[in-house]
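The block underneath contains the structure these notes are about, expressed in structure tokens.
Only a single protein chain was left out; the remaining protein chains are all shown in position.
Let's turn to chain A:
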Amino acid sequence: MAVGVKVRVWGDYALFSRPEMKVERCSYDVMTPSAARGILEAVYWHPGMKWVIDRIYVVKPIQFTSIRRNEVKSKISANNVLSAYNGALKPLYISSKAEIVQRASLLLCDVEYVIEAHFEMTEQANETDNPGKFKDIIMRRLRRGECYHTPYFGCREFPVNFCLCEEDAIVTAYDGVEEKDLGYMLFDMDYSDRANIQPMFFRAVMKNGVLDLRDCEVIR
């Protein structure tokens, strides 16, 4: 674990959507490993490395709130854009009056976590890349608050504040709770076959406020 890092992340709201409830979005109780990976990748990522999440500490109690918003239900159609290429007399826009839909989201509010993670080198690393170099860049960025883009808790409207976590003993809101079973949760997406990206799940059990992801059984 020579290249491990701990990052403290906090924010007002979070929404880690459950894939089985995507229309009226509903958040998982805690951050998913894939969301944690996304946060770290927003700070630093390089093709020559990949982040592996080891533990997630749930520092603040789990609380939900609900927000209902007007959304549009369609995506930009690539086919329409292509016909505009051809000079077709098609208007190119989404009318929010015609495409409007009201959806509620069940969000987490006032969240704080500590992400403990390490990175592994991949085959795409250049000759000059080495773990020490990456580690230095990551540490520098975390200390100065630099990032590629502002990380977010599941959706871009819920920005993440982050800083390097230097304490060894992390106090969580569930220190006294021996085991809390959170059921099956999304672990991450499997990108190995680019044409067919598959989700992976795991059985999330929070022990004393910590979600341990090392050697967890992943179900595809």
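Quick note on the criterion: a residue touches a chain if its C-beta (ideal position, glycine included) is under 8 Å from a C-beta of that chain, and two chains touch if they have at least 3 such contacts; residues count from 1.
Rule of thumb we're sticking to: contacts and distances are computed from a predicted model.
K.L.:
Missing chain, UniProt name, options "Cytochrome d ubiquinol oxidase subunit II", "tRNA 2-thiouridine synthesizing protein E", "1,2-phenylacetyl-CoA epoxidase subunit B" or "Type I-C CRISPR-associated protein Cas7/Csd2": which is it?
P.N.:
"Type I-C CRISPR-associated protein Cas7/Csd2"
K.L.:
Looking at A:Lys22, A:Arg156 or A:Arg214, which residue reaches the missing chain?
P.N.:
A:Arg156
K.L.:
Among the options A:Lys60, A:Arg141, A:Lys180 or A:Arg203, which residue touches the chain absent from this view?
P.N.:
Reading the full complex, the residue touching the unseen chain is A:Arg141.
K.L.:
Using the document's contact rule, name the residues of chain A that touch the chain not shown here.
P.N.:
12-13, 65-72, 75-79, 81-82, 84-97, 102, 104, 109, 141, 144-150, 152, 156-159, 161-163, 194-197
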